[in-house]
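Every protein chain but one is kept in place in this view of the complex.
Naming follows writing order (A, B and C), and every chain is counted from residue 1.
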Amino acid sequence: MIPRYSRPEMVAIWSPETKFRIWFEIEAHACDAQAALGVIPKANAEAVWKARDVTFDVARIDEIEAVTKHDVIAFLTHLAEHIGADDARFVHQGMTSSDVLDTTLNLQLVRASDLLLAGMDRVLAALKTRAMEHKDTVRIGRSHGIHAEPTTMGLTFARFYAEMARGKARLQAARAEVATGAISGAVGTFANIDPAVEEHVCKMLGLTPEPISTQVIPRDRHAMFFATLGVIASSIENIAIEIRHMQRTEVLEAEEFFSPGQKGSSAMPHKRNPVLSENLTGLARLVRMSVVPAMENVALWHERDISHSSVERAIGPDTTITLDFALHRLAGLIEKLVIYPETMLANMNKFKGLVMSQRVLLALTQAGVSREDSYRLVQRNAMKVWEKGADFKTELLADPEVTAALTPAEIEEKFDLGYHTKHVDTIFARVFGAA
Amino acid sequence: MIPRYSRPEMVAIWSPETKFRIWFEIEAHACDAQAALGVIPKANAEAVWKARDVTFDVARIDEIEAVTKHDVIAFLTHLAEHIGADDARFVHQGMTSSDVLDTTLNLQLVRASDLLLAGMDRVLAALKTRAMEHKDTVRIGRSHGIHAEPTTMGLTFARFYAEMARGKARLQAARAEVATGAISGAVGTFANIDPAVEEHVCKMLGLTPEPISTQVIPRDRHAMFFATLGVIASSIENIAIEIRHMQRTEVLEAEEFFSPGQKGSSAMPHKRNPVLSENLTGLARLVRMSVVPAMENVALWHERDISHSSVERAIGPDTTITLDFALHRLAGLIEKLVIYPETMLANMNKFKGLVMSQRVLLALTQAGVSREDSYRLVQRNAMKVWEKGADFKTELLADPEVTAALTPAEIEEKFDLGYHTKHVDTIFARVFGAA
Amino acid sequence: MIPRYSRPEMVAIWSPETKFRIWFEIEAHACDAQAALGVIPKANAEAVWKARDVTFDVARIDEIEAVTKHDVIAFLTHLAEHIGADDARFVHQGMTSSDVLDTTLNLQLVRASDLLLAGMDRVLAALKTRAMEHKDTVRIGRSHGIHAEPTTMGLTFARFYAEMARGKARLQAARAEVATGAISGAVGTFANIDPAVEEHVCKMLGLTPEPISTQVIPRDRHAMFFATLGVIASSIENIAIEIRHMQRTEVLEAEEFFSPGQKGSSAMPHKRNPVLSENLTGLARLVRMSVVPAMENVALWHERDISHSSVERAIGPDTTITLDFALHRLAGLIEKLVIYPETMLANMNKFKGLVMSQRVLLALTQAGVSREDSYRLVQRNAMKVWEKGADFKTELLADPEVTAALTPAEIEEKFDLGYHTKHVDTIFARVFGAA
Partner (left out) sequence: MIPRYSRPEMVAIWSPETKFRIWFEIEAHACDAQAALGVIPKANAEAVWKARDVTFDVARIDEIEAVTKHDVIAFLTHLAEHIGADDARFVHQGMTSSDVLDTTLNLQLVRASDLLLAGMDRVLAALKTRAMEHKDTVRIGRSHGIHAEPTTMGLTFARFYAEMARGKARLQAARAEVATGAISGAVGTFANIDPAVEEHVCKMLGLTPEPISTQVIPRDRHAMFFATLGVIASSIENIAIEIRHMQRTEVLEAEEFFSPGQKGSSAMPHKRNPVLSENLTGLARLVRMSVVPAMENVALWHERDISHSSVERAIGPDTTITLDFALHRLAGLIEKLVIYPETMLANMNKFKGLVMSQRVLLALTQAGVSREDSYRLVQRNAMKVWEKGADFKTELLADPEVTAALTPAEIEEKFDLGYHTKHVDTIFARVFGAA
């Protein structure tokens, strides 16, 4: 976790305090269930809740762990210091450390998912706003980095919106993947604990009982979770790269927002760097790097080995914290992105009218000119634009072979931008629903 | 694609013949839609179907492409050779190569998904059969590769079943991700083609129109698809590693099936190697390696760059072919896996009764012996088993401090295997539904 | 392996014919060594060489393998068909299949390395030629995609040269990593074969004996090999992305070569797509994807498991073939890259003189103006350029506060391009050696 790339809300989910708090809740709920089953005395179960409002002392637990060399035992020892050794006697009965650890991890991932979903909502809202705002802002569409045909800035925002909306649906599915808990004992047989305990604890925590666990919750769930985060990060990179391109000096169709007083920006106005979107590109790589180890974690030996644990200690917090930060950085970036519609038009007309050449070619063909001749006609006029900076439409109107096939009005019509934007509403309706 | 790791059904999906067949269908359906819109003459649209039963000549198309240096144009030229240049005049009108290429790729991925789903069904059926068969076959559960508590072989199969069932649900979602088509033109604005064409073509091919595309269908869909295959492959690896462990000489709880006459197996009966499951481990790595490049493909420049194309030419076929092969290899392996229940019991009793030590410890604690004393009592008897090969239960029954806390019957009961298997039916009902 | 991304020379290294040819050589050399040791009769060893000029019949070997289910045995059976069963009796004696397979794989990787090194040489030669040619071709240097200070096109080529030269040195090291052979028997103890055989075979094949092997050659060597290819591919991507940026419509400082008659290029002169460099970007991803599985192959069980094998069957050929193709595609691209020096100058002056603002700022500071005042002075003149298209130098010369600190000559001097290129020769000497 890198402080500068983290938000406190997400960091808090992964703090030792939160972890111990969840451990406590699992143990306390389990005691309730055990008491309901008659396995332990009701009074002892109730006594555990004396620690309901305790903020556990991380330093003290660490101190105990230094002796016991076992984190869960250290916590239980400390818990007993709060509720009394006698009342604590039945805590954790029939349970395995992994019951606590795995259920906790999943609860943390669920909470992390909720924060991430909120982050995605913010990104979606920003994209929708900007899409509506620039629905009709015409810019040149580019394939291979080369001018192709006109499109609108709104369509660009709209496609990012659609992509992020898919990402949100994926994240909701990924959240469901990890929203399970397990209290099933050393090898998952419930030999020492009734399945009813698992059911109760999961219910109280908003989780689903893992249908079949071993000592651990199966790690294909987590692999799917982190793979999903990797895809979302890649979508963030997709948006980031678009903005970086738009801000290049030669393109300059947009700029990341610079506060007026921001150092450097005004003495060298040409030197406003798209550092946020470049940073997002890097953060996407960081999120993505957890995908393969999460998949390598799936194949555990028999009923569990602990190879996955160190990996998750790292990628659990790091990946969710980084993605959470990236989503909010992205949202802010989009919200404030400065758009230059005039430059968009200027760029489109860099080679005057040439982006319409394909349309003219098609029109000639449809007017009965052979494909070869159409090519030749477009070519000879296009080269004048390309080489001498002529205006394409003017040249076409002056070419008798062209005007033999197309009337001036027909030629004129080929340069109508409305031709390219006529289905924008249709597409918007597909993406955002009917107005 | 490695011939020895491929099945002809999946290879066929990726053959040039299939590809050109799909291209043809897209073009023909598009012509129908264009004719319905009045954009092209109905007769021309109908004429295209003259090629309905043609198997396109790949060598001829390659020959043309060598000249045109453009695959779609080469195909269209060849198509015209079949239906006549005049009738072919309106084919592909208003379309972009990517309209054809991307819709085709997605259709191939959908078909590949269907084959993969069938493979998963076969794996699921095999796992269920074996789970039922060995529901009560007791074996030792292991954490860290170390004996823990008893479980059953049926539970092992059942958890793989549950994992594969999750994989199947994921694959169905992944199939939906790529089941889209796009006929939206050079930058996705439908400037040159009515959205109705896209709708018709997609409907005829069983696809959904991509709500908003650029020149291409957005690649986050494919990233999610390949990520999902990577997770499924990791689950295959999980099963493969279990079998490899079971077949180790020292464990020998199962063996991959060897046909009686198979060379080497009988002259060196100890030398039956789990080569199929080892191979599956490797194949899982191959499937997984497509995940990161598929994610790197998401961030394309503006309305498309072609960097994704070479990646997909490789991972499209390779990954689906490999996973398809792996699923069927896995299914066969499970169907025929030779299980040795007697060895399972013998392994469990390697240190006579010692795997019950935790239960005895718990019983002593519950009987009012302090945690420390319980530990000491278990320890001194356990060490006799460990060091001298004594029988744990016998030692406990002979230890007056133990018998002071637990009756012989109570001690005896701690060694009852039924204790560990009492919830197997519950778990099976969770996994397979009520009987 | 994708035919369109492969060169026959590299494909040939991985053909079954080549493989069997190497197998034969290993077996024949081993027989020579065994005969020299007196283990087998000299006559039999000599007889093996009867097959010296045989091209082995792949179909026939496949046919035998279908029965024996063992590739090396199938080959030996076929070999016996050539040299006679009696003379063939001693072939392979004391050896293990892996002795043949692993030594062959490494020899193929060595040969592949030699082809790759030749490819790198071609790239290096092209880069050097173009660097010399454009040593003094001034263009704007960009950080964050934003104009920074002038540099030269030659420096761009020179840095790619230096990077590729590092890549070449890495590849030479990687070649040495895999240039080992092993003939050490079932678990690497030489129990059944004298180490002298390994020494002789390796010597004849140009390999080093693996100091200590198990049944296999240790896979950390191969991991390092593929990791190195991944780094080289990333360097290719680095060059490819530079070219793609240079060719964007708004930048247009270079274009991939288009043959004059190439379809599409002249009718739409603005629509020459950098498809080769985009393709290289994708190919880089493909090469890179072998790195992780190659690393996952390192941790084999005990004296070997066969999980690595399927991975290597794929990445051995695929990765070397793809990288080989990419290197030659890159070389051709650089050799023929069309450079537009005039556009470079025009781009640099998009905001007239503004790229010199940092230099002016420094000059003012050095002339004793406070950092804050210097900022203010540069800023107010820069904004006129940025917002109104003024000429920066003209504005500065007209600003009394500026001219109070700097003489006109001093201001003029700040706009001298020679200032930026004065160390180009020094850098070239570092990269290419003294002239």
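We take it that a residue touches a chain if its C-beta (ideal position, glycine included) is under 8 Å from a C-beta of that chain, and two chains touch if they have at least 3 such contacts.
Just so you know, these numbers come straight off a predicted model, no measurement behind them.
Trainee: Out of C:Leu124, C:Ala179, C:Ala223 or C:Val385, which touches the unshown chain?
Mentor: C:Ala223
Trainee: Among B:Glu25, B:Asp87, B:Glu163 or B:Glu278, exactly one should touch the missing chain; which is it?
Mentor: Considering all chains, including the one not shown, the answer is B:Glu278.
Trainee: Residues on chain C that touch the omitted chain in the whole complex?
Mentor: 93-94, 141-145, 148-151, 155, 158-159, 162-163, 166-167, 170, 173, 177, 185-192, 195, 209, 211-215, 218, 220-221, 223-224, 227-228, 230-231, 233-235, 237-238, 240-242, 245, 281, 284, 288, 291-292, 295-296, 298-306, 358-359, 362, 419-424, 426-427, 430-431
Trainee: Tell me, which residues in chain A touch the chain that this view leaves out?
Mentor: 2, 4-5, 68-70, 73, 244, 262-264, 273, 275, 278-279, 281-283, 285-286, 288-290, 292-293, 296-297, 301, 305-311, 313-314, 318, 322
Trainee: Which residues does chain B use to touch the chain missing from this display?
Mentor: Touch set of chain B with respect to the missing chain: 140, 142-148, 244-245, 247-251, 266-275, 278, 292, 296, 347, 350-351, 354-355, 357-358, 361, 375-376, 378-379, 382-383, 385-387.
Rule of thumb we're sticking to: only the chains that are shown with their structure count from here on.
Trainee: Chain A and chain C are the same sequence; what rotation (0 to 180°, nearest 5) superposes their CA atoms?
Mentor: 180
Trainee: What whole-number Å value describes the gap between the mean CA coordinates of chain B and chain C?
Mentor: Comparing mean C-alpha positions, chain C is 33 Å from chain B.
Trainee: Could you say which residues in chain A touch two or more other chains, in rising order?
Mentor: 142-145, 148, 245, 292, 296, 358
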